[in-house]
Every structure is written in C-alpha cells, then in structure tokens.
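In this view, the complex is presented without one of its protein chains, the others remaining in place.
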Amino acid sequence: MFNIALFGAGRIGQVHAANINNHPETNLYSVIDPYLPGAQKLVDSYQAKIQSVEEAMLDPNVHGVCIGSATDTHANLIELAAVNGKIIFCEKPIDLELSRVRDCLSVVNEHKTPLLLGFNRRYDPQFRQLKKQLDMGNIGTAESLVITSRDPSPPPAEYSKVSGGMFRDMSVHDLDMTRFILGEDPVSITAHGSCMVDPAIGQAGDIDTGVIVLEFPSGAIATIINSRRSSYGYDQRVELHGQKGLLQAGNMKENLVQYWGDNGCISAKPHPFFLERYQEAFIAEWQHFTDVLAGRCEPECSGADGEAALVLAEAALESMNTGKTILL
Amino acid sequence: MFNIALFGAGRIGQVHAANINNHPETNLYSVIDPYLPGAQKLVDSYQAKIQSVEEAMLDPNVHGVCIGSATDTHANLIELAAVNGKIIFCEKPIDLELSRVRDCLSVVNEHKTPLLLGFNRRYDPQFRQLKKQLDMGNIGTAESLVITSRDPSPPPAEYSKVSGGMFRDMSVHDLDMTRFILGEDPVSITAHGSCMVDPAIGQAGDIDTGVIVLEFPSGAIATIINSRRSSYGYDQRVELHGQKGLLQAGNMKENLVQYWGDNGCISAKPHPFFLERYQEAFIAEWQHFTDVLAGRCEPECSGADGEAALVLAEAALESMNTGKTILL
Amino acid sequence: MFNIALFGAGRIGQVHAANINNHPETNLYSVIDPYLPGAQKLVDSYQAKIQSVEEAMLDPNVHGVCIGSATDTHANLIELAAVNGKIIFCEKPIDLELSRVRDCLSVVNEHKTPLLLGFNRRYDPQFRQLKKQLDMGNIGTAESLVITSRDPSPPPAEYSKVSGGMFRDMSVHDLDMTRFILGEDPVSITAHGSCMVDPAIGQAGDIDTGVIVLEFPSGAIATIINSRRSSYGYDQRVELHGQKGLLQAGNMKENLVQYWGDNGCISAKPHPFFLERYQEAFIAEWQHFTDVLAGRCEPECSGADGEAALVLAEAALESMNTGKTILL
Partner (left out) sequence: MFNIALFGAGRIGQVHAANINNHPETNLYSVIDPYLPGAQKLVDSYQAKIQSVEEAMLDPNVHGVCIGSATDTHANLIELAAVNGKIIFCEKPIDLELSRVRDCLSVVNEHKTPLLLGFNRRYDPQFRQLKKQLDMGNIGTAESLVITSRDPSPPPAEYSKVSGGMFRDMSVHDLDMTRFILGEDPVSITAHGSCMVDPAIGQAGDIDTGVIVLEFPSGAIATIINSRRSSYGYDQRVELHGQKGLLQAGNMKENLVQYWGDNGCISAKPHPFFLERYQEAFIAEWQHFTDVLAGRCEPECSGADGEAALVLAEAALESMNTGKTILL
C-alpha cells in the first residue's frame, strides 16, 4: 500500500482523492491545502490527515505525491518532491514559463525521481482504443489527424493572464495528443485565432476560437479545432485518417436514450465538462501512476512531454502573431 | 457506517463486495460462503472477516445482509435475517416455488423487516432515464413497450432444471421491467417459445427463444423478445411508444470508436454480459439499499415485486403449454 | 416500349405515372379514372390519353395494366385484364373478401396471365439488403424477426369498415413481410389489439394498436408491432436475429443533418409517410414489373401471396377475438 500526500483539495484534488482511496494499492495519507476547510473535508471523508508542505515532503511514510494545487506552485512542489525522493504525479502544466519548466526538470532528472505529468486525455479509454487500433495497423500509416476540442464556456477574461492564454492553457492538451497519437514530433506549426465568444477576452489579448495545423516528418498533418464555447457540452473528438481507413472517437453522451417526437430524434448532450468526460481517464491515469509507484513501469507521460507541449503552444502563439508557419 | 454481512463470494458477491466497500456509508463486515477460498479472498481484499450463517445472523454489529448465494438458500437466509432484524438485500429470485416465496414473505412481513429484491435492471441509469422521460410526460400515455433481452450464450442444458427454465430464470427480469416501466399490473399474458439454440435444452423440456405479450388495464401492450444466444454481446434494449413519441434505450457499446474501412463502418459490440452492462446499475442499486439502511426510504423493489414477477413467469409457461392467453 | 393503361389517378396512381414515364421501357399510354380532372392532369403531364375501362381492356396497344384504383374495383379489373391478356400490376389487396380473392385468382390462373401484386415493401432497398445478408448466410439460421410498423396518424373511424380493419388494411403488409423475409409459411398466429389512439375507432369495432406473433416450422418466431399513430413520422423497421448475428433496417430520416445544442443532439424525423419512405421501393417494384412485361422473369409477388397475407390477417382477427392461438 502506497501512502499518497495530496496537494490541493479543490475540484481536481477531490477527483484524485476518490481514485487514490478506491485503488487497492494506494492510500490517501495526507492532504495539503492552504484552504483548511477544503483539506479537512477530504481528510474526514477518507480518514487521512492534514499536513503542511514541509511535513509531507519530509515524512518517510509518504511514498508519492499527487500535485493538484494552483499552477504556480507546481514547479516548486515537484522540486521539493524530487529532492525528497517522493514519486511524483503532477497535473499539467509544470509551469507557464519554459525556462522555469526546464530548471524544474533538471532538478527532477538530477534526482532521477519518476515524474508522471497529468495529461489526462492520454488515458481516456476511447482515445486509447483509437491509438490501439492505429498501432495494430488497422488503418496503415497515419495521414491526417483532426482533434476537435471545445470547452463548454469561456473562463473570465482576467483568467487569460493567469492561464497564459488559450494555446498555453487549453490547446496544450491537444498539442500533446498529436504527439501521443502520431508518435512523432512535428516539424512545423501554424496557428490562427480569433475572438468570437467574449470581446473581453480579445481586449485581454487572448483568443477564444482557434485552429492549429502541425506538419510531421512522415508527411502526416494534424489539425486542432478549438473553441472556448460549446453550447452542447464538452466537445472532445479525435479522428485519424490513414492509408487503409478512418478512426473516429466521438463524444460520450450523458445517456443513451433517444426520444423520437414531433421535432425529430433527440439524444443527450455530451458530458458537461472534463470531470465527467474524463472520469475513466483519471482512474486509468491513477492506475498507471500506481504502476510507476510499484516500479512496474516508467512514466508514460514525462516532464519532457510537458516541456514539448509548452514549446508547441509558444510556437503557435508566435505563428498566430506573425502570420507565418514556424519551423521547429 | 453500516456493517454488511455478505452471503456468497461468487461472481455477483464480488460485485457487491466492491460496491459495499466503495460506498462511504457501508462497510464489508463479513463474508459467508461454504467455499472458504472464495470467502477468504474477499476477506483479504477488504479487511473483512469470515463468519458462519449463524454468527452473522446473531452478530449485533451486522446491520444489513447482502444475499448473493445460491438460489435455493435465498428464502432461508431471508427468513433468518428477518427474524434477527437485519435489513435485507437479496438477489432475485426469492425462490423458484411460488408457495415457498409466499411463506418467506409472510415471515418478512410479520417482522416488518425491509427487504430489497435485486432486480438490477430497475437501477440501470439508461432505463431510469427512459422511465424519467415517461414520467415527465414526454411521450404522453404509454402505448406499446418492447423489451429485447438476449443473453450472450445459453447455459448448459442441465441448468434448465435448476433454474426453473427460461421464463422463470431469464424472462422474469423482463417481466419485472414491464411492471416497473408501465407502473401497472398486466391483465393477460401470452407466451411462445422454441428451441433454436441448443437441442439439449429442448430435450430438457426448456426453450431458448421466446416471445411474451402482456396486456395492461390501460390498453398498453408489452412485448418481450428473448433469446439465450446473442453472438454480438449482451443485447439489452427497451423501447416505449406513447401518444406523443418514442423512447429508446439502446445497447451500451464496449467503446465508442468507429473504424471506417473497406468493409464499411465498424463499431464495438455491446458489453459482453451483465457484470459489465449493469455495472452502474449495481452501484445505483447499492446506493438505494444504503438509503433503505439509513431509513431514508422504503425499498423500491419489494418481495411482492419478486412474487409478482414469478406469478407472471409461471403464467407464461402455462400459456405456452396450452396455446391460450392466460387472464390474470 | 410497353404501353401501360393506368387505373386510378389518385395519390398512388400519380406515383406510378411518374415511374412509368421515367422508365426507359414503359410508356404511360392511358389513364382511366371516373374523376376526370384527376385523369386529365396526368394525361396532360405525360402526353397520355383518357380511356374508359372497356376501351383500355380491349385496346391491342395496351400491353400492361397498372391498377391503383379503389380497393373494391381491383378484383373486377384484374379479371378483365386477365381475360384480355394484359399483364397485370395491381396494388394490394385483391379484395377484402377471401372468397372473392379466390374466385379472381382462379380467373387469372385459368388465363395464365402474369399478375404482380404490389406489396411495395418487398422492393424497398433497405429490406432487400437485409434479406440479401440473410440469404448470404451472414446471420446463419433466422430465429426471431421483429417488424415495427406505425402509421403517422389514424384514418377516420369510418374508414375501418371500408378497410376491413387494422389487421386487413395495415398489418397485412407486415404479415406479407414475415413470409417474404423468412421464406416460410407460419404454423400459428396469435394477435392482440387495443384502442389507444382514437376511441371512435374502438366504437367502430376496430383497433389502433396491436401485436401479432407468428410461429414458423423452423422454430423461428416473428413479432409485429403495429400502431395507427406515430408522432415522429412513419416508423418502419425490421430486425432479424439469427444464429450468428442481428440485422437491423432502421428508419430513413428526412435528412442527415444533426444539430447539437442546449437540448442535446437533434436529428431529423423519419419520412412522413409511405410515398416518401418507399419512393425507391416503388421504382424498384416498377423495374420488376417491367422485367415481367418483357418476359425476363415471373412475378416475385403473386396473387397467391396476396391470398396468403389475407388468410393471416383473418386468422389474426380470429385469434384476437377468441384469445387463442390459431393453428394454420
């Protein structure tokens, strides 16, 4: 049984707390959050204890850390965990500044601490199934990947500054998925954006609608279709065209009931947002982290993957701002 | 926290053990099974203990029992639990003999012990959603209900004797669903059957393919389509036609990926069998039992429902054998 | 080029007129209808001429007749055409009285005149595709056939007397389809009906909601689900379960566009009624009749098929009225 110190008792922390508790090999040992009532609630539900950052990092009973706290704490916590030999699970991103990411990863590498970065979509059973069919050769060589990714509604405009903008905050998931699915690093990136959803987002210097095109060494082309708005739930689709066929992973609906009436055939919307849509992905991700904890495998999604995705997000921004394709 | 004694450590017992353990209000306290290695495995996984029937029934720490043992033990265990004031969850059926069911239920009623009978499909989120839309008036008055229910493969022919035959063993779920969905008791039943899957089943006096038609006081007609074989997974569908529309709850597929290639568009099969298909239903059912344990509600599916379904199964048999509609 | 005399210039006559005209081997030669403006309109559109029944039947330029007039004229027109050596296409039914049907068919047989009876659904490309896959062995032996057939809205109650009631008028199509798809004659029939849509239909002694179950020599069971009302368009589905799989022919929607919004995913209704739904079937049916005209084949759907369907409809009525399965 591996004891886990959980950093962050917010929305995503609560998801991880339940998964840590339900997994037969992991135990929610402690919760660390400056907002004590949040921490206390998790502690009560799962018979864990409250710790400070220092206590958790120095506690020899803690085997692994699960970092789900505010973005600007990630790099520090990763470094502390690396130094103290705690196996690390951290939500993306490591940091919004590439230089800070690189410094942090050099500490991790120096201490050879396993670090699993939480690009949750990589663990989604639907996308895994698609990748599995690609890997089995069902469609031959991959030629054209199209990722549609729309959030249900935009964050407040002021969030644009905190988040680093749509490409760094949201598209970064899709950029990571292109590398994950195609198994290559792109050679070029071209990005387009506009502000269609909320003018305040535009005034804050950000976009809410975007298209990114990536070219890969094999000749494959990936296209990402993004929006901060989707009136019909969380729109998360992947389609991959290859030599011998097409694979599609469509949206998961809230339920499968169809109503046929005067207005046509009505079925349910996709899940509202990531907590519901990626519920199974978070469980699979935690299963993978348990395998890392137990030494059964290396992290499939490393700090270097986080760095690579951030590099792409920054290049996308540069492309959009210059109207040029950026060679990588 | 309610302590649960689990009777039966087999396939369905294992499902309940996990759900008991994962629910924040229930605790797997003990496991009772004559096959000790099975019991031991659950006990080890969930830090429970092994008890005998007598120990469990007399143990004041046991608040509720979960009966998932062999069918012929159900009635006795229910009576023991009722006498000892344990709140009862029992898998269907109470017994295959109607007279035994009635004796057992009179003991339950005498002791006023809450008994929840495990007609799992009533708790399936898809079928609940369908019923919810009916209850919201989306289709107006219900007129025609069609339940398609096919098992992936037939049981061994000798099982026909133990199980009481297809109508008592398998159709009984669908018969219960007609009462659950329509909220009425039928006034007539007509049944047809044939042996298409395995001649040995026919030689054992049973059928493997059947159609049952029920008429209800409102004029609504329910049709059940059954088979012991489905080469494409577990086929579990409900469709309900009403005054103002049609509701369909289709099959849940193993995944949502579609492959488009030379041979057309291929998507996944439905789940293989009930453990996968009704995974969410078992969790919801246990949630409901927890509500019963906590006194927050009465059992939604009572012993009387179990009796009613068995009465229908027997009438179906009589109808098939006589070629006549049986008035109820 | 075969010259066709068309009897009946109503709704179905207009469909046939266009198909006769568009087919490269047939020519709309004349139109016969007591309502002259209707006949005149077709004659003007297609450069045909108006004839009386006698003129058409005696005209040596007429090679074939297309009978789409009122039901009670069918048998007479068939007999006249048979006697005069005109190859016959006739809409179902030949007559509502079995004895009249038999008399008529004996005239046809005596003169050895080819007669194609218009059970249009047999020519629907979707149902043909389903049957083709059955015949190719894709699902092995057929075990359970379910036909769902709902009209968009009930006829006026007084029509019940003219039409012979729901089983003779509407279910007769589905009864024919069971014989067509399974390629066997049933050994028993059991029928149930109720009046859910319009009380006036019930007062007229008819039903508007029904279920018919047929057993076949092979052990296969067919179930027909009927209603005179479908708030969502014309509901025409066939599903066939066999040893090795399931074939489904679902509804054809008016268009394929999906709208995803606040209320879920909305797609179009099925076609409103048979003219739209079976547009391709009517064309294919006429192609087949042209093959009969040219002597390239025998009628696939003969007078005997019409008689067999009527026998089943009458047996269904008897079953419903007696509460017994009728052995055939």
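Letters A, B and C name the chains as they come in the text, with residue numbers starting at 1 for each one.
Rule of thumb we're sticking to: a residue touches a chain if its C-beta (ideal position, glycine included) is under 8 Å from a C-beta of that chain, and two chains touch if they have at least 3 such contacts.
Predicted model, so just to flag it, every value in this text is computed and none were measured.
Peer 1: Using the touch definition from the top, which of A:Arg11, A:Lys161 or A:Lys244 touches the missing chain?
Peer 2: Residue touching the absent chain, from the options given: A:Lys244.
Peer 1: One chain is left out of this view; which of A:Lys49, A:Arg102, A:Lys132 or A:His192 touches it in the full complex?
Peer 2: Here the residue in touch with the unshown chain is A:His192.
Peer 1: Which one touches the absent chain: C:Leu247, C:Leu293 or C:Ala315?
Peer 2: Checking the options C:Leu247, C:Leu293 or C:Ala315, the one contacting the hidden chain is C:Leu247.
Peer 1: Check each of B:Tyr159, B:Tyr232 or B:Phe273 against the chain that is not shown and name the one that touches it.
Peer 2: Here the residue in touch with the unshown chain is B:Tyr232.
Peer 1: Which listed residue, A:Glu215, A:Glu280, A:Glu300 or A:Glu318, touches the chain dropped from view?
Peer 2: Checking the options A:Glu215, A:Glu280, A:Glu300 or A:Glu318, the one contacting the hidden chain is A:Glu215.
Peer 1: In the complete complex, which positions of chain A touch the hidden chain?
Peer 2: For chain A, the residues touching the absent chain are 141, 143-144, 146, 148, 150, 188, 190, 192, 194-197, 209-211, 213, 215, 218-221, 223, 225, 227, 229-232, 235, 241, 243-246, 323-325, 327.
Peer 1: Going by the touch rule given at the top, which residues of chain C touch the chain that is not shown?
Peer 2: Those residues of chain C that touch the unshown chain are 22, 24, 45, 125-126, 129-130, 133, 138-139, 244-250, 252, 255-262, 268.
Peer 1: Write the list of chain B residues that the hidden chain touches.
Peer 2: So the residues of chain B touching the missing chain come out as 231-232, 235, 253, 260-270.
Methods note: only the chains that are shown with their structure count from here on.
Peer 1: If I superpose the C-alpha trace of chain A onto chain C, what rotation angle comes out, expressed in steps of 5 degrees from 0 to 180?
Peer 2: In degrees, rounded to 5: 180.
Peer 1: I'd like to verify one number: the distance from the centre of chain B to the centre of chain C, where each centre is the average of its C-alpha atoms, in whole angstrom.
Peer 2: 42
Peer 1: Which residue numbers or ranges of chain C touch two or more of the other chains?
Peer 2: Residues 231-232, 235 of chain C each touch two or more of the other chains.
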